[in-house]
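The other protein chains are all here in position, but one chain of the complex has been omitted.
Presenting chain A:
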Amino acid sequence: MQPINEMKIEFLSKSNNESFARVVAAAFVSQLDPTMEELADVKTAVSEAVTNAIIHGYEDTIGYVRMECRLYEDSVEIIVEDKGKGIDNIELARQPLYTSKPELERSGMGFTVMETFMDSVEVKSEPGVGTLVKMCKSFKSLKGKQN
């Protein structure tokens, strides 16, 4: 299926770019005119994915986080990718409440939020190479709606 619109951006792994990234993603997705709640879901999931890239992917180093958004008639696909340290055990990282950084008061709910707020979350990671998170969500409010 061909997307009807697409965008790609790269930004530094600085924590002030977390709000930048989620606002950009929400602004782009709003072209489809989903409900406020659906838009808030996307914003929250993007915030989690980008925060993971910054805290865990790059840790105390600075690198580029790449975000891609593809819009379809009634759905969105978002990719958040870093070239950081990667995840050793993806299954463990995805478990609710698991955090590799308890000293930072992290809740360990990042992946759980992404999974709850999006329809699918795919994680590809290789230690020393980086991590790619692909999230998809179809907007029920737009199903069968003529644009």
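List of remarks:
Just so it is clear, a residue touches a chain if its C-beta (ideal position, glycine included) is under 8 Å from a C-beta of that chain, and two chains touch if they have at least 3 such contacts; residues count from 1.
The definition used in the following text is that contacts and distances are computed from a predicted model.
Set against the options "Regulator of SigK", "L-serine dehydratase", "4Fe-4S dicluster domain-containing protein" or "Anti-sigma F factor antagonist", the UniProt name belonging to the omitted chain is "Anti-sigma F factor antagonist".
Contact with the chain that does not appear here is found for just one residue of A:89, A:107, A:120 or A:141, A:107. Only one of A:19, A:95, A:120 or A:141 touches the absent chain when the whole complex is considered: A:19.
Take chain A: the residues that touch the chain left off the picture are 15-16, 18-19, 22, 36-37, 40-41, 43-44, 47-48, 51, 54-55, 104-107, 109-110, 112-113, 116-117.
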